[in-house]
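For reference, the structure I am asking about is given below.
Removed from the display is one protein chain of the complex; every other protein chain stays in position.
Per-chain numbering from 1; labels A and B assigned in written order.
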Amino acid sequence: MGKYLLNKVLIAIATVFVLATATFFLMKLIPGDPFASLKTKAAVQEKQREYYGLDQPVAAQYVRYLGNLLRGDLGWSLKKAGRSVVDIIREGFPVSARLGLTSLFFSVLTGLLFGILCAQFRNRWPDYLLMLVAVLGIALPSMVLGPLMRYFFGVRLKWLPVVGWGTPDKMIMPAIVLGLGTVAGETRAMRASMLGVMTQDYITTARAKGLNRAQVVLRHEVKNSLVPIVTGLGPGIAGIMMGSFVVESMFLIPGLGRYFVDSITNLDYPLIMGLTIFYGAFLVTMNLLVDVVYGLLDPRIRESGRKKVK
Amino acid sequence: MENDRSAVSFRPDDFERLPPPSAVDAAIVRQQTTYWKDVWRTFRKNRTALISLLVITLLILMVIFGPMLNEFDYRTNDYSAINQPPNAVHWFGTDNMGRDIWTRVWEGGRISLLIAVLATLIPEVIGMLIGGVSGYFGGWLDTLIMRLIDVLMGIPSLIYMILLMLVFGSGSVMTLIIAISLTGWMGAARATRGLVLQIKARDFVTASETLGAPAWWIIVKRLIPNTLGIRVVGITMSIPSVIFYEAFLSYIGLGVTPPTPSWGQLIKAAGENFRYYPYQFIIPCVMVGITMLCFNLVGDGLRDALDPKLRG
Partner (left out) sequence: MSDIILDVKHLVVTFDTYQGSVQAVRDVSFHVNRKETVGIVGESGCGKSVTIRTVMGLNPRSSGSVRGGQALFDGQDVLQLPEKEIRKLLGNRMSMIFQDPFTFLNPTMQVGRQITETYLRHHAVSRREAEEKALSILRLISLPNPEQNMKRYPHQLSGGMRQRIMIAMALICEPAVLFADEPTTALDVTIQAQIIDLMNSLKEKTETAIVLITHDMGVVANMVDRLYVMYAGKIVEQGDADAMFHRPRHPYTWGLLDSVPRLDERTKEELHSIPGMPPDLIAPPEGCPFAARCRYAMNLCVRRAPDTIPLREEGHAAACWLCHPEYVRQYGETTREGRPNVK
């Protein structure tokens, strides 16, 4: 496990470093230095100059920038005068995290349950019904599902508030819009994984022991099916994050996703840069956690440090 | 039993020996159905996948010929006819600038599908070549490429895309394709490498090597064609995600610039007025939904057909 983890951690660090570097130089490629635009207020310009050391050569700016990152300083917003990126994250991230985690938790559980049921009732009506739900999840990306739900449940039926944040009822619709894709993905992945496990030789062994169906399913099939599913959690988290950009803007939720979209619309480059690195580092950390869980689930990985498919 | 046996009536030549079997005669083997025939047979039995394939064909025909079926074009504003619901003249109605939605939907579909197909195939080809080289040569080159891919895959592709779109300047179809392509080749490379490693050891590759075939020839002619079958599923499945990316980038304001339509663009523009002019929103949504759905179902069908383990 130690070697496996070390390997993953090294890759994670390298990833964040590459992302930070790429972000910096890509920003430098944007025609007309976005940090030195004369349209911004003098005080803001001064802060940018100080943060990046804009009067120095690019290489020195890069080193200075990396140093700032290491100290956890992500720079200053152009448009929200006087506010640092870290401030904005501190304000917006808890909101996004609450929404995202709630959504992730319920959608993964639902998806796994659906997937198990689909595999057990393969090609019978429960399978078809649940796969239909999964299929809808694919066909309805958040920018489509969001307005539809707001119209029907908010405007027509008046069951739920159309927009806003702060009370639990305001969270229901965004969480569903955010999570439907994950439900769909996990259902399909769990179904496929389980169907694969069901044809494995050790399932025959389990049946030859005289175990009943429930024992075979719960003890032997579910756990082994979960192993590949866990890796799907990484993209799942990324998907929820991506969805949060749309959903938070749509439902006017004061989360980080909305700030990010706003920063793109406003061309607030330092904020884009800071949030990009934050999001990147966040996802890399999440993937690292997923890898740890993966290692715990499959004893083979713990020692070899590699994924073995047998 | 005893009776049965005595009932055997022997012919005079019954105990005459047959010529000894030759190995060729002895192999009475039923003509094997070929791999792809078998795949097609399984696929055809999957009614959902077959219908999806038909729908996709129809969609492709419509995005090519649809705009020609009436006299409107996608960019001409007609302020005398804004926000008209579907009618005999404007079959899908008009938008807030009086443009014909029928024409815009198919024209937009052309752009969206073009982006989807190109931004799927280009990274696939790049990935295949890189993965093929990596898997075939192995050693430090392989380690280097794989480490690089590990690192690049750690960066969320969307973040990447947003950055690239900002640098390239959003707006053109080409930049979208490039941005999506640059983030998509790693998966294809990794998958191809894995397959190449499996195939590399097989006899027909060794045979080519013994005959002195150059490495590039073996990679392009021997290894990659043999991985294509399995990659087909991945390719089919990645088209809907590119369609989604396009819609997403349009939504956050980094898609193609108006008046050029794309499905994502149409959805974004109409989403704001959904309450008042729902048809403007629902029509492109249905298109996106159907396309993503059908490609996924075809991909599922292909995977089931290609994976003999799950057959039956």
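Operating definition for what follows: a residue touches a chain if its C-beta (ideal position, glycine included) is under 8 Å from a C-beta of that chain, and two chains touch if they have at least 3 such contacts.
The structure presented is a predicted model; accordingly, all values stated were derived computationally and were not measured.
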Can you list the shown chains that the absent chain is in touch with? A, B
Identify the residue among A:Ile30, A:Ala206, A:Leu267 or A:Ala281 that touches the chain left out of the display. A:Ala206
Contact set of chain B toward the excluded chain (per top definition): 1, 4-5, 8, 10-11, 13-18, 20-23, 25-30, 33, 38, 41, 312
Where the unshown chain meets chain A, residue by residue: 200-202, 204-212, 215, 219-220, 223-224, 227, 297-300, 303, 310
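Just so it is clear, only the chains that are shown with their structure count from here on.
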What is the distance, in whole Å, between the centres of chain A and chain B, each centre taken as the mean of its C-alpha atoms? 24
Chain A-facing residues of chain B, complex: 147, 150-152, 154-156, 158-159, 162-164, 166-167, 240, 244, 247-248, 251-254, 264, 267-268, 271, 274-275, 278, 281, 285, 288-290, 292-293, 296-297, 300, 309-310
Report the residues of chain A in contact with chain B in the complex, numbered from low to high. 11-12, 14-15, 18-19, 22-23, 26-27, 29-30, 135, 138-141, 143-144, 146-148, 151, 155, 188, 195-196, 199, 238, 241-242, 245-246, 249, 261, 264-265, 269, 272, 276, 279-280, 283-284, 287
